[in-house]
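A single protein chain has been omitted from the complex, and every remaining protein chain is retained in its original position.
Labels run A and B following the written order; every chain starts at residue 1.
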Amino acid sequence: MKIFRWILGIIILGILAYCNFFVYKGEIIFKLINVILFASLFVLYRVIFGPSAADRIVAVDIFGILIIGLLAIIGLFYDESFYMDIALIWGLLSFIASLAFAKILERRHLDD
Amino acid sequence: MIREIIGFGLIYIGVVFDFFGVLGLIRLPDVYNRLQAATKSVTFGTGGILLGIFVLQGFNNFGFKAILGIIFIFLASPTAAHAISHASHRSNIKLDEKTVVDQYAEDNENK
Partner (left out) sequence: MSLKNRSRITVFFLSLLVWFALTDITNLQEVILGIIIAIFVALIAGHFLITTEKRKHIFKRIGYALLYIIKFLWEIIKANVHVAYLVVHPKVPINPGIVKIKTKLTKESAMTILANSITLTPGTLTVDINLEKQELYIHCIDVHSKKIEDNTKDIGNRFEKILMEVFE
């Protein structure tokens, strides 16, 4: 089972090397966006296959913070400050959502 | 020139630590360990990205919004981690079998 996972990882790295993921070409900022999107793929793995409900909640919480960084980098590239507004609102909503999920997991009422 | 080097350096460091945090979310064994690695690294990484943007942009609209984002993240993210860990311990999600000691469960049984 462990050997199977190692082989899977090496195959993924080979595909990325074949698609010129590690080569510098064009704007460097696109590479940074690619790395964050790749990390989001890992987070989605934890959301789908997480063994318990708490793992999924952790993954959603982390996803919200990653999106703040992603939107900030996109805003830096286009030199527009309203992307930062979207990032702040997204962070607020994801924080409130994490608290609500935690209360539901604890079987408590929301106005407690 | 030196401003661009410092700003982009901070953004690179931030993205790398984001990636390490997500790797911890995949590799560590149970909910509490995952929460530790992910919360620390991803908070620091996103804070680094926003600080780099503040260094690059200076004291204009974008820069002030980035500073607000840093303050918000450093207050909100540990609070959410605290709420999730408390709730998962209350709803009887087991710790990993490598765990040495659990004084919280002992105190709750004695009550």
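General observations
Assume a contact is a pair of C-beta atoms (placed from the backbone, for glycine too) under 8 Å apart; a residue touches a chain by one contact, two chains touch by 3 or more.
Here the structure is a predicted model, which means the values were calculated and not measured.
Put simply, the missing chain touches B once the whole complex is considered. Within the entire complex, the positions of chain B that touch the omitted partner chain are 17, 20-21, 23-24, 27-30, 32-33, 35-37, 39-41, 43-44, 61, 64-65, 67-68, 74-75, 78-79, 81-82, 85-86, 89, 95-96, 98-105, 107.
Methods note: only the chains that are shown with their structure count from here on.
Rounded to whole angstrom units, the spacing between the C-alpha centres of chain A and chain B is 12.
Residues of chain B that touch chain A in their complex: 8, 11-12, 14-15, 18-19, 21-23, 25-26, 31, 34-35, 38-39, 42-43, 45-46, 49-50, 53, 56-57, 60-62, 65-66, 68-69, 72-73, 76-77, 79-81, 83-84, 86-88, 90-91, 93. Partner chain B is touched in their complex by these residues of chain A: 28, 32, 35-36, 38-40, 42-43, 45-46, 52, 54-55, 57-59, 61-62, 65-66, 68-69, 72-73, 75-76, 81, 84-85, 87-88, 91-92, 95, 98-99, 101-103, 105-107.
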